[in-house]
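Pasting a structure below so you can have a look.
Just one protein chain is left out here, and the rest sit where they should.
Order as written gives the chain letters A and B; numbering starts at 1 within each chain.
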Amino acid sequence: MDASAQAPRRRWWLFRRQPKIRRHDLASQWQLMWWKFRRHTLAMIGMVLLGLFAAMVIFAEFISPYPPFERNPAYVAGAPQIPSVIDENGNFRWPPFVQGLKAERDKKTLRLNYVPDPSVKWDVGMFVKGEPYRLLGFIPTDIKLFGVTTEGGFMHLFGTDFTGLDLFSRTIHAARASLGVGFVGVVISFILGAAIGGVAGYFGGWVDNIVMRLIEFIRSIPTLPIWLALAAMLPRDWSPLATYIAITVILSLLGWTWLARTVRSKLLATRQEDFVLAARLSGCSDTRIIVRHMLPSFMSYLIVDASIAFPEILLAETSLSFLGLGLREPVESWGVLLFAAQSIRSIDQAPWLMIPGVFVIIAVLAFNFLGDGLRDAADPYTR
Amino acid sequence: MTRFLMRRLAYTLATLLLVSLVSFIIIQAAPGDFAEIYAAKKADAGAVISAAQIAEVRRELGLDQPWYVQYGTWLANAARGDFGQSWTWRRPVGAVIAERLPLTLAIAFATLVFMYVVSIPIGVYSAVRRYSFGDHAASLIGYLGLAIPNFLLALVLMYLSQRYFGQSVGGLFSPQYSLAPWSWEKLQDLLQHLIVPVIVLGTSGTAFLIRAMRAAVLDELDRMYVLSAKASGLSPMQLLLRYPVRIALVPIASTLGWRLTYVISGAPIVGVVLSLPDMGPLFLNSLLNQDMQLAGALIFLYCALTIIGTFLSDVLLVALDPRIRLE
Partner (left out) sequence: MSMSTDHPHVIDVSNLSISLKNDNNSIAITRDVSFSIGRGEVLALVGESGSGKSVTALALMQLLGGNLSISSGQIVLTAIDGYSADIAKLGRNGRQIEAIRGARMGMIFQEPMSSFSPVHTIGAQIAEVVTVHEDVGRKEARRRSAELLAKVGIPDPVGALDRYPYEFSGGMRQRAMIARALVCGPSLLIADEPTTALDVTIQGQILDLLSKLKDELGMAILFITHDLGIVAQMADRVAIMYAGSIVETGSVREIFRRPSHPYTRALLEAVPRLGDIDERRRINPIAGSMPNLFEPPSGCRFHPRCPVAVHPRCSLERPPTFGSGGRLVECIHGEAELAR
């Protein structure tokens, strides 16, 4: 059944290499992993991207030029405004600017169109004054990373939606809910997986059998329809926070199986090993043996699994919210923002509404890169 | 071999039963039962309904029985294709689904074929020309394919085809064919419309399979029997196709069930975005409208499809790997 149980593979010429003591032989397991990890270019890129996301989450108010719920009635469903340093005559201009705009009503469709007003240029600067807020939740300030310095001007880097909200600011803020769901979901999955897999692997026998059947069952059913059904059962009148928590729990409910499987198989493998036997002989309790001796010995594998589970949960939340069954306003996640882009009519009018999706993709990519690097680093057979 | 298949069959049946129970629980867990919804509808229409009447309806429908009796009845009816009434459609659930099931199956099947046909050659190429430009390109596309949510890909493709081809990709038929009887042209029209859903549904699976195939072939390339076959005079191409690729297909085939699970899992959302007349929009609307008879039946079907697909992939595995027949 198991495809890996094939004829033993022997790289028969590898067997006789002369051993040589290198730095590697003297390093700890974690150091070794770090060295391998550092050589994995994609994984390092993933790390950097995740660092940027972390900054986004922590300094959202500082990075976004506008509060996420501030409407700009003068610029509804407006296209992204990109600052430039070259003016219309091809001359260099400092500071950077965005073109001033004026609204014109289309005679036929009666829709408002925004056309550039060549006489007006709005200067863009760094560390400008904006709406007051509390940095990190407690430092009162009104300095924003960037913004328009010209009185009466505005700049929407990603454009605005149909109600005139700044998409850039919203996207930055939405990182909190989106990554939050992923993070909390992974933590719950982790706990569930470690507990259930731990019980199965440690006790073995019929307990193990039941757990394995359950995992197999959960794996063989399509997750999204079940998620949708569970999410649809949440009462509509729950508070946004309650919904948020409930959705997170639902997503992790079906996501723990990978972790449980890893924990179980590693436990079964380490159960026979000397150090566990030694611990048992010296009278350690079962829980203590699992938690203190066995878990650390395969922690690296769990971290790999977690880094794989994260993007799945993130994608699931995005899909659910996009369909209107996941998180809802006023909670903002990338999926919630994408909800506005649901119909072909709206993306035809305002294709920039799909930009939050790019953030989803980058976040998932970052985690996948990281996961690959971790997997290679945790695998003792790669060099 | 028969023992292996019998065991899988028994397992499949047990899983189906379990899934039916889950579906039933989902139907039951929704707030309000059919009688109350029925009463509310009637009340909306201006009729006056007494509590006694509700109780009457409830008795008629067997809703006053304990849950296991209700489950038994539901299951027995379901086995005959009777999943009760859908109140949003005012028609039997079975009939509503039957209209859309063939297209759902067609999309799932076409997607599976697409995934395997595209990923196997690319995976083999990537393994044989490891670290070549093509390999790097394939793995880049693979990463992207895994990272793009289905619905977003659907949106982007829809937007692009609207903008640059002036053609809407929604639906499965052009207007002139949607009501026409089946004909060669209609089939062609259908296939053209299937391209976008299939790409959308198949991309992440294809990306996954390319990686899996690459790893499997790489694994096999190192084995002794490849060297010994080479030593008996096979040309590189013969060698590659007859041994490493053929054997790498075993683990790949064993993932067929999972792939199907993924395709089925992604199908509802893609159906909604592309407004396909398959089970997807039906499912979403039934959930949004709390039409639980319909939703429960659809969940059951979605699950049943993947479970049966998994069983079929086991059968395929037996055909591909003689070692399993030994069991």
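Here, a contact is a pair of C-beta atoms (placed from the backbone, for glycine too) under 8 Å apart; a residue touches a chain by one contact, two chains touch by 3 or more.
Not measured: the values here are computed from a predicted model.
**Student:** Which residue from B:Arg8, B:Arg100 or B:Arg223 sits in contact with the chain not drawn here?
**Tutor:** B:Arg223
**Student:** Any idea which of B:Leu234, B:Leu288 or B:Leu312 touches the chain not displayed?
**Tutor:** B:Leu234
**Student:** One chain is left out of this view; which of B:Val250, B:Ile269 or B:Leu305 touches it in the full complex?
**Tutor:** Residue touching the absent chain, from the options given: B:Val250.
**Student:** What residue numbers in chain B mark contact with the hidden partner chain?
**Tutor:** Residues 223-225, 227-236, 238, 242-243, 246-247, 250, 320-323, 326 of chain B touch the chain absent from view.
Just so we're on the same page, only the chains that are shown with their structure count from here on.
**Student:** Provide the residue numbers of chain B that touch chain A in the complex, in ascending order.
**Tutor:** Interface residues on the chain B side: 4, 15, 18-19, 22, 26, 29-31, 143-144, 146-152, 155-156, 158-159, 162-163, 168, 170, 219, 222-225, 247, 250-251, 254, 257-258, 261-262, 264-266, 268-269, 272-273, 283-284, 287-288, 290, 295, 298-299, 302-303, 306-307, 310, 321, 324, 327.
**Student:** Using the touch rule from the top, collect the residues of chain A that touch chain B in their complex.
**Tutor:** Contacts found on chain A: 1, 3-4, 6-7, 9-12, 217, 219-226, 228-229, 232-233, 235, 311, 315, 318-319, 322-325, 338, 341-342, 344, 347-348, 351, 354, 357, 360-362, 364-365, 368-369.
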